[in-house]
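Note that one protein chain of the assembly has been removed; the remaining protein chains are unaltered in position.
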Amino acid sequence: MSDTAIDPRYGTKPPKRPLRLSWGDERVRGIVYQILVVGIVGSIAYWLFSNTMHNLEVRRIATGWGFLEREAGLPIAEFLIPYDPTDTYLRALQVGVLNTLKVAVIGIVLATILGTILGVLKLSKNWLVSRVVGAYIEIVRDLPLLLQLLFWYALLQGLPGPRQAIHPATGVFLSNRGLKLPFFEWEGPHNWALLLMLIGAVGTYFYRRAARAKQMADGQPRAIWPAATVMMLVVPLGAWYAMGAPFTPDIPALRGFNFQGGLTVSPEFFALLLGLTLYTAGFIAEIVRAGILSVSQGQWEAAEALGLPRGRVMNLVVLPQALRVIIPPMTSQFLNITKNSSLAVAIGYQDIVSIANTTLNQTGQAIEGIAIIMVVYLTISLSISLFMNWYNSKIALVER
Amino acid sequence: MSAAETLHSSVQTNAPPAISLAGVNKWFGALHVLRDINLDIALGERVVVCGPSGSGKSTMIRCINRLEEHQQGKIVVDGIELSDDLKSLDAIRREVGMVFQSFNLFPHLTILENCTLAPIWVRKMPKKEAEALAMEYLERVRIPEQALKYPGQLSGGQQQRVAIARALCMKPKIMLFDEPTSALDPEMIKEVLDTMVMLAETGMTMICVTHEMGFARQVADRVVFMDRGEIVETGEPTALFENPQTERLQLFLSQILRGH
Partner (left out) sequence: MSITTDSLPVAPRLAPALSVGWLGWVRANLFSSWLNSLVTIALAYFIVKYAIGFVDWAFVNAIWSVPNDAAGRPDTSSCRDNKGLGACWAVINEKHRFMLFGTYPYEQHWRPAVVCVLFVGLYIVSAMRRFWRMELALIWAAVLTVIAVLMWGGVLGMPYVPQERWGGLPITLILATFGLAFAFPLAILVALGRRSKLPAIKALCVLYVELIRGVPLISLLFMASVMFPLFLPEGMNIDKLLRAQIAIILFAGAYLAEVVRGGLQALSKGQYEAAEALGLSYWQKTGLIILPQALRLVIPPLVNTFIGFFKDTSLVLIIGIFDLLTAGKTAIIEPMWQGFAVEVYVTIGLIYFVFCFAMSQYSAKLESELNHGRRR
C-alpha cells in the first residue's frame, strides 16, 4: 500500500438522524425554547403594533406615504441638487440625504488624513511632539461630540460680521456668515479633466497589477510612477488645455452687507465638519498607532535580514500586517462619523435627520419620519460595512 | 487484516464491558473521521490509543463522554447507552473523568476550587466534604501545598496533575486521557506519567491517547493503533510493538522511534 492512495475518509456522507419526540432530546428542547422566545418577542411586537394602530386611529393621525408627494414648503439653505420650498417632501428628503453624505464623505477623508498623521506623530521619538499629540487625543476623546459641536458653532457665531471679516489672504474671508474661499468657474472641460483623472487612476491600478505580474515572470522590478503621472496628471491637464484651458477665477468680495462670488462654507457645515473631523481623528490616531505597534520589531528585523530595502519592508511586510489590525476598527469609525453627522440637527445643518424631523413635525407622521431616518442610516451603514468587509477579506491573512 | 478479528484478544468476557463501541461512525462535514469503530473495554482495563495525528484517536475518546457526537453506531458506557437523551448524558459525564492536552484548568479559580467545583454543583456535595475530598486527591497527586494558589502560578506538570485530581474528585469509574503529556516540557512529562501509573495501580479503567511508548509498555493491557479513522491493529503492547502486523503500524513505529 502507499500513502498516495486516495484517502478513504472522503466520499461518504453522514446519515440523517431521526428526531425523537422526547423532552430528553436536546434538539426537541431547542425547538421548544425557540418557539417560546420567538412567541414572546412576537406577541410583544404584536401588542405594540396593535396599540399603535389603535392610537393612530383615535388621534386621527394620517398614515401612509402620500405626504411624500405633497409640497414641503420647508426652506433648505444648502443643497447639492436644485431645490425650492415648493418642491415635494420627497425632494427635500433627498436633499437631506445628500447633505448627510456630503459631510460624512468629506469628514471621513479629512479625519483619516488627520488621524493618520496624528497616530504617526504620537509614536514620534520627540517627547514634546508625542506629548502634545497625546494631550490632543485625550481631550477630544473625553468631551462629548455634541458639546464640541456647540462650542465650535458658538465660536463661529462669535466671529465679527462680513464687514469686519477676518481676512488672512486674498479672497479668504472668515466671518459669522461662514468661510469664503476663492474658486474658479466650473465649466465643461473641468468635468472632462476630472473624468480622465479618474480613468487614469483606474488605469494606474491595472498598470501596477500588470507590472507586478511581469516582474514575477522575469524578475525585473518596474517603476510605476512615470506611467501614473502620465495617466493621472499629464493626460487630464492636456485635455483641459486642448479644450481651450478655461480658467476664470471666482474670488469672493464684499458687496454691501454680504459677500459675492467664491466658494461658501456655511458656519453650520463648517462647525459640523470641524467637530466631526477633530473628534474622530482622535480615535483614528489611536487606531493607527495601535496598528503600527502591533507589527512586532521582529518583523522589521526579519525582513531587513532578508535584505529587503526599508521602503519595501514597509510596503510588503509591515503595512499589510498593520492594515489587518487597523481596518476593522477603522470601519466602525467611518460608521461613527456617518451616524454622528446626525448631530447636525443641534446646530441647524440640514441633514436627513433635521429634514425628516421637520417633516414629521409638519405632517405629524412620526412613524414614517423615523422609519425614513432609520432606513437611510441602515442603508449607509450596511454599504460601508459590506465594502469594508470585502476590502478586509481581500487583505486578510489566512490564519489557522 | 480486519480490525474486528483481533478485537477481543485480551478482554475478560465474563463481565459486561465498561465501555463498548459498536459500529461507530462520525463525520466532520464531508470528512469521515471515525469509520466503523468496534471496541470493548472491560472494567479495570488500561488501554492506550496511538496513531498518527489526524487518525481520529482524540475524536474517538471524545465521543465516549460525548464532547463529540457520533452519528452512527452504538456507544455504551457503564451500561448506559449514549443517546440524544440529556439524562443519559448527565449520568455518563459523572462516571467518566477527562484529562485534556492543554490542562484546561479554570484560571479564575484556585486549585482547591477547581477540584471542588463539580462535586459541589454536580454531585451536590456539602462544601466541607468536597474540600476534604479534594485535599485527599491533591495529596495523592502530591501537590496539597498548592491548594490555595491559582493555576497560572503552577508549572505545566503541576497543572496537569491538578487536572487529574480534579477529574478524580468526581469519583469516576472511567478516566479518559487526551494526550496528557503532549503540551509539557520534557522534564515534566515524568511526573505526570508517574501519577498516571499510580492511578493505573489502583485499578482504574483508563483510556489514554498518548505516544509515550514506555508508559504503554509499563501499564497498558492493550494498545489500539488507529489510522485514518479506523482501528488498524490492537494487541498486548509488547507483541504489538515488537511484531507489527500491518505496514501502517510499522511505518508509524519507525517514525515514532526516529523522533525519539
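Going in written order, the chains are labelled A and B, and every chain counts its residues from 1.
Note that in this section a residue touches a chain if its C-beta (ideal position, glycine included) is under 8 Å from a C-beta of that chain, and two chains touch if they have at least 3 such contacts.
If you're wondering where the values come from, they're calculated on a predicted model, not measured in any experiment.
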Key: Residue of A:L123, A:L147 or A:L306 touching the missing chain in the full complex   = A:L147
Key: Identified contact with the non-displayed chain, of B:R35, B:H70 or B:R166   = B:R166
Ask   = Which one, A:I106, A:A227, A:L308 or A:A346, makes contact with the chain that was left out?
value = A:A346
Ask   = Any idea which of B:L43, B:L67, B:I80 or B:L253 touches the chain not displayed?
value = B:L67
Remark   = subunit B residues touching the chain left out here are 65, 67, 90, 93-94, 96-98, 100, 102-108, 117-118, 121-122, 152, 166-167, 170
Request  = Provide the residue numbers of subunit A that touch the chain removed from this figure.
outcome  = 30, 33-34, 37-38, 41, 48, 51-52, 54-56, 58, 125-129, 132, 138-139, 141-147, 150-151, 154-155, 158, 339-340, 342-343, 345-346, 353, 357, 360, 366-367, 369-370, 373-374, 377-378, 381-382
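In this section, only the chains that are shown with their structure count from here on.
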Remark   = Within the complex, subunit B is touched by subunit A residues 1, 7-15, 17, 20, 22, 24-27, 29
Message = Going by the contact rule set out above, which residues of subunit B touch subunit A in the complex?
response = 25-27, 30-33, 35, 71-72, 84-88, 228-229, 247-248
